[in-house]
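Have a look at the structure that comes next, please.
With one protein chain removed, the remaining protein chains of the complex are shown where they sit.
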Amino acid sequence: MRTVKHVTCPVCGCLCDDLELTIKDEKVVKVKNGCALCKAKFLGYSKHRVLKPLVRKNGRFFEVSYEEAVSRAAEILTEANYPLLYGWSMTSCEAVSAGIELAEEIGGVIDTTSTLCHGPSTLGIQDVGISSATLGQVRHRADLIVYWGSNPLIAHPRHMERYTIFRKGRFQKEKRKLIVVDVRKTETAETADIFLQIKPNMDYEVLQALRALIRDQELDVDEVAGIPTERLEEIADTMVECRFGALFFGSGLTMTRGKNRNIDAVLSLVSDLNKLTKFIAMPMRGHFNVTGADMILTWQTGYPYAVDFSLGYPRYNPGETSAVDILLREESDAALVVASDPVASLPRKAAEHLAENPLIVVDPHMSATARMADVVLPSTFVGIESGGTAYRMDHVPLPLKKIVEPPEGILSDEEILRIILSEVKRKKAEQMENP
Amino acid sequence: MKMELIIRNGFVFDPINGVKGEKMDIAVRDGKIVERVNERKALEIDASGMLVMPGGVDIHCHIAGSEVNAGRLLRPEDHFKYSERKTATTRSGSGHSVPSTFTTGYRYSRMGYTTIMNPAMPPLMAKHTHKELNDTPMVDKGSFPLLGDWWFVLEHLSNGRIEECARYVAWLMTSTKGYAVKIVNPGGVEAWGFGHNVHSLDEQVPNFNITPREIIRGLCKVNKLLNLPHTIHVHTNNLGKPGNYTTTLETMKCVEDLAADDKPVIHITHCQFSAFKGSDWKTLRSGAEEIARYVNNHSHVTLDMGQVVFTDTTTMTADAPFQYTLHELTGSKWTNQDVETETSVGIVPFRYRRKSYVHAMQWSIGLELALLIKDPWKIFLTTDHPNAGPFTAYPRIISWLMSRRAREATMKKINRRAQSKSLLPSITRELDFYEIAVMTRAGQAKALGLKDKGHLGVGADADIAVYKINPEELDPSRDYKIVRKAFRRAAYTVKGGEIVARNGEILKHVKGATLWLKVKTSQQTKVNEDLKRRFRDYWTVEYENYPVSENSLDISHPINVEAKI
Partner (left out) sequence: MKVILVTGRTVKQGFWKEYGKFSKAYMESVSVCYMDARDMERLGIKDGTNVQVSTKHGSTILKALKSTRGKHSGIIFVPYGPWINGVVDPETDSVGMPSFKGTQAEVEPAPEKPVLSLEELLKKQFRKLNR
């Protein structure tokens, strides 16, 4: 029996790094400090594992060596004209870096799950910028917290405990005020001082109304999205009167009507509030390293997601070069999925085309996507069986630890991608010699 | 074993060793300059009729880290027109003012630069900075942690605990793999945590019993106690505000008594932004004369220019309150990122226009500073990339410094009123290649305390630039366009003894080392224990997860520093 301390949690964007794990016979048997999602992962991850590379022949999976599976994968990728490399949010920065190099080498498109969660937030930031901060700044200073279209008690269970409502900070010892805006009374909403239940698809109207109100403009309507104007005035006053406000927004804003326009509005509201007080905003990033994938893509190519290398240089045009659009237009002719389960998460029409592509999946689990694959390359659990770096939702990088040995012979995402890359290069060099 | 190399017959400018354009050969073995090599076996570069200089050194360029990346993210429109294709040797990339990492390395290398310093690293984000630096090829690099508003610094200095403060700084420098102490708008950045700022050296910092003057003096003493190779690196209070040249003078004066043996104790960075006279934008004038006069009479200061070029760019600094002002002034989009217990950053896109009075004055002020300060070892060529323009504009700036005609050609095109207020028409000085070599490599290396960089003496790193300029035939005053072109594309760039670029083409993608300080003090264990105990009251990450591990640097080059304490 041994314990490992200060472990970073590879589940959600909170990236709590204070876990204490008890290990017995190379298995995690106890998790201290973790939330329910964290415990589910550390105690349950080893079920439904794939332990041998698989290649589909005549509709059926056959167990093969890594060598054979990698060779088949490299063949698929080298032959493809417009391959899509998708996923990347549940793996290490080091693996993403290898993935970018591979995408560049084969002239493919690399897109992350950002495209399905906070892609519109990125577009909003590119339109108007973002006033933001690290979570510790919020903890030390914020007296007003707003969760908009986000349900942290469920999706980021320790967010409120570590950074906002239930945590004291240097300049904030008293209880903070909590506003929740959502279309239904979520678990988080139940703990709020003020809950605004707005009509679905009307966030934009509410946000713009608040922008008008904080500028002391009067609204000519009695209600917006089901909320009486006087109530909105109260909210606007609360926002203006705080000393440091922090607004966290979730997919409740990015996935509804308006999408990136909602984000323009929320970021503009927060920017405007800085004329009157201090206010910051932050997207509640979901998967544990979706932020890291954005970051590396940005520093290596200039663009955060949906990067198309088919012309030999990075090109970026979400709506055109983003995964769902490519799949709906049925343009990709091969796909590599790493650390994600798009068959379970994409709209079916997009998933259908993905499944029709020669499909390579790198994943520790038999996921719905792996079930559709032509090549399955089993990998380690990043942050449990292999280490690396991940980024918290506020862009703070943290180390992921290797806590237990992986099952014998199982490689990490990074290792698998590196050997695919060198196999691709070898095959290309071969083709150059014998055209 | 690496190949031997000999660079023959070039006009060598090696100011640190007093070489001023003599024709000589430079021999290289195993990445170092040596006395001689086996001439029959060595690879030869024929540098006849060319300039040979140490590889360029940049003391201040924001090329990597969380703030630079936030700038890249904010500005896809900066990248669209500036794409670089993948080649057999190079990775692809994009960007004009905030280029992607690989591209950054290649562009520096094409200009003959081999060492660069990234001047603003939020300590909590140090892992990020180093990851980007790992991905910045072709150059050796270092990074300056932002320390002027770190709560531990404010607390220790306000209690007069200089030695304890020094040990904390030592811990942080080593933990973040940093190279120098960076101070940005001291006190103002902490005040920004609640949306405020400070406006003079003697204003109290809110919530902390300390003033900017005490922070600067305190860290200057800390820097000396620790024996760090570079001085404190200061972005002044009131940067970017009319009338701020007095703050700059006061800042330099406030550490005058801490100097000894004529050695610099403070570096004022991107001084152009801190050399404004006047009471508002309409009455803006140059404060370059006053600053130059002071610097000419004192030896404890070095500066860099922060030269403005007329282009579209991205401003980014830890001076977040200033960036907010810029956002209000321009109405451009604005990104802000405060970092708990440490610092902040603000980003605003910006275009310097020739026809704007203020921008044209800024252009003039930078050049005035460089030309009025007599000693080139005291002022270095930078654009505070990308704040006053991208680093790719250096060749243009070199031509302005070397040629009155080049200055006049630009002067004719700028705002009329600025033409009449500029001091440039009265300045006849034209720098020579020796002075340029000082301002772009030797002086910068010396100020940074980089013993093996910035010169071509035996034992130095074989980082060398060869430019297609024949100083015997060419008159840089008249032929400034040829000078510009030559500095844009080095004929050869040698990094670590290998030819990595030729005539603007990257021949080899090499990694380049990360330079950082391993600072040794006595009684460090006690400080580390104290930090560990208090860590969770300050940050939201664990003490154990905060440091940058040495093995996360692709090529680590620690520099051992023995502190006086």
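Observations on the structure shown:
Lettered A and B in written order, each chain numbered from 1.
What we mean here is this: a residue touches a chain if its C-beta (ideal position, glycine included) is under 8 Å from a C-beta of that chain, and two chains touch if they have at least 3 such contacts.
Since this is a predicted model, take the numbers as computed values, not measurements.
In the whole complex the chain that is left out makes contact with A. Contact with the chain that does not appear here is found for just one residue of A:Arg371, A:Lys402 or A:Lys428, A:Arg371.
The residue from A:Gly169, A:Pro318 or A:Gly383 that touches the chain not shown here is A:Pro318.
Among A:Asp341, A:Glu385 or A:Glu423, only A:Asp341 touches the chain that is left out of the view. Considering A:Ala306, A:Ile360 or A:Ile403, the position touching the chain not shown turns out to be A:Ala306 (whole complex). Residue in contact with the omitted chain (choice from A:Asn81, A:Asn201, A:Gln217 or A:Gln431): A:Asn201.
In the full complex, chain A touches the hidden chain at residues 11, 36-37, 40-41, 44-45, 47-48, 59, 115-116, 119-120, 123, 151, 154-155, 183-187, 189, 197, 200-201, 251-252, 254-257, 259-260, 286, 306, 318-320, 322-325, 328, 341, 343-352, 355-356, 365-368, 371-372.
As a working rule, only the chains that are shown with their structure count from here on.
If you average the CA atoms of chain A and of chain B, the two centres end up 35 Å from each other.
Listed in rising order, the residues of chain A touching chain B in the complex are 5-6, 8, 17-18, 93, 97, 101, 104, 122, 125-137, 139-141, 162-163, 170-171, 243-244, 271, 274-275, 277-278, 280, 294-296, 298-304, 309, 311-316, 389, 391, 395-399.
Within the complex formed with chain A, the chain B residues making contact are 64, 66, 68-70, 72-76, 78-79, 83-86, 91-95, 98-102, 124-125, 127-128, 131-132, 135, 151, 193-195, 207, 324, 327-328, 333-341, 344, 347-348, 537-545, 549, 552.
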